[in-house]
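Some chains have been omitted; the remaining ones sit where they do in the full complex.
Letters are used for the chains, namely A and B, taken in the order the chains are written, and counting of residues starts over at 1 for each.
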Amino acid sequence: MNTDLRIRLGPAELPNPVVTAAGCAGAGRELARFFDISTIGAVTTKSVMLEPHAGRPAPRMAETPSGMLSTTGMQGPGVDVFLQRDLPWLLSRGGRAIVSIAGTGMGEFGELARRVSEADGVSAIEVNLACPDPADPGGRYFVDDPASAAAVVSTVRSHARSDVPVLAKLSADVPDVVELATACVEARADGLSMINTVRGMAIDTRTLRPAVAGGIGGLSGPAIRPLAVGCVYRVHEALPDVPIVGMGGVRTGEDAVEFMAAGASAVAVGTTNFSDPSACARVLRQFTEALESRGVERAVDLVGAAHRSGVGA
Amino acid sequence: MSDNGPVQIRCPVLNVRRVDAYYAITVVAPGVAERFRSGQFVTVGVGGDHSSTLLRRPFAIHDVKPDYGGTVEFLFAVRGTGTAWLSERRSRDLLDVVGPLGRPFPLPRDPVNCVLVGGGSGSAPLFPLAQALRRRGCRVDFVLGAASSDRVFSAITARRVAETAVFTTDDGSFGTRGQVTDVLGRVIEEARSDAVYACGPMPMLRAVTAVAGEHGVPVQVSVEETMACGTGICMTCVIPVVGEDGVTRMVRSCVDGPVFRGERVRFDDVGSIPFDALGAPGWKGSKAARAAESARDIA
């Protein structure tokens, strides 16, 4: 069977729905040693900031049941190096780039959006809203307040080249993910990515101290999949026309089916890249087989199937 | 995809042996064996496909052999969930292995005198190193330390391969009571060592680097940081290391290491972000430093 795997994220078309999650695949170079990165839908690059960032102190990770806590603090070399070294490399290998950007305020987000979208060959910009909002007295993230999140999205949208779609990256541990999603879409996000890591903590029972530096870390991996699927389902129900990149604990092709049935147009593989460096290629293969065995001819037909009864049953 | 890069293979276990306080597992992994250079490591998936422990466990490669197209051996102590599971493997079970990973020990061009210092299971990568050095005509001396006699690694092999082999244990149950650094200076003197190689816990590496420095001998250390991916994509394994340009960067010990020049590692700052590290809070890099950054490449 010749399954049509193509999907759209606003104006961008990807050859298939399997992409990497931001911060879980670098800019594709390391994983390219394990599979041909031009075969997957896109590489979402690690959130890039304007300046180099050293990230957070160690220990930066702890294993938890079916998940991990991490706190890398967006370490990276800054946008100059990214645009001169990492992005060209990815494009030279035939990869597609969804570039994740992270700013410390509106000015930075605007400049990042402008510079990244001016670079040739960027398929989409993903806005990492899980960054501390300098205007918030409690040090909350932009994502924690729909108005702040919308302001960032609006800034990015107005600074980015108009043909480059802007995806807003949402978190699950917010008061109301549908309200947040709606605010971002009203601020002209072309699509939504969800979910980011969920705030969590572990205590090292040997030292009786928090297991990651700073205490709170971001929980990722299959443990959070039900939270992620729930968010995708509810947001797709409320905003059925908005493309969603679903992520959170995707490990197999069946998990990709689950996210797409819930309403995602594309599915990102994050933590699983750590445990299986060829995971993206495997998930894409398993996903393709899953469509074939169900007789689904076009991947887009699966999107939101769980909202309709009788589809593919 | 590249020929020198690591491979991921499901490989059959050839055997599992107990060696004192350790287990030794040999797997048939031709792709790993043929690419291997001493100092490199493998990561192993633990617990099976439906395990709640997601992360791969890293282990130094202790030996490679040409049998069955290429075998790889690693040794480990049972510490937690993953190593307990590994210790229960039997021959013919399949393990998901990725390797060889990391920057190998740089080898001297000339036949110089090398002292190899290992702590506990950290001695593992020193054995293939010793062989490689011997093949280049180097003199090899061993200093191996551990908590107790059953944790001293392959003492017999060490004695066979090396010119001299000195052992230390914390409890004095084997060799000298004390730390490797208590005897290292003497060994360097007596063996007229030109280079030190060390692998073990961070405090040991720091002390070894200090002793080597006192004797004016260069030292290569192999660190054992916790690693979520081992392939360079997660940024959880970073330590502060001074680059050739004098700039401190938080570098990944899995791909930029695990082997580093000892003097370059800012041991005092491991676990923190030194204020002068590239991109540290408040750091203001010059245009020049940033340009230099662009020129650097991923190892």
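Simple rule for what comes next: contacts are C-beta pairs under 8 Å (C-beta built on N, C-alpha and C of every residue); 3 or more make two chains touch, one makes a residue touch a chain.
Owing to the predicted nature of the structure, the values given are computational and were not obtained by experimental measurement.
Just one chain of each kind is rendered; the file's full complex, by chain label, has copy numbers A x2, B x2.
Everything that follows uses one rule, which is that only the chains that are shown with their structure count from here on.
Those residues of chain A whose C-beta lies close enough to touch chain B in the complex are 23-26, 29-36, 46, 51-61, 63, 65-68, 70, 72, 75-78, 80-81, 84-85, 213, 221-222, 271-278.
Interface residues of chain B facing chain A in the complex, by the touch rule stated above, are 1-2, 5-8, 45, 52-56, 96, 98, 225-226, 228-229, 231-239, 249-250, 255, 270-273, 277-281, 283, 285, 290, 293-294, 297-298.
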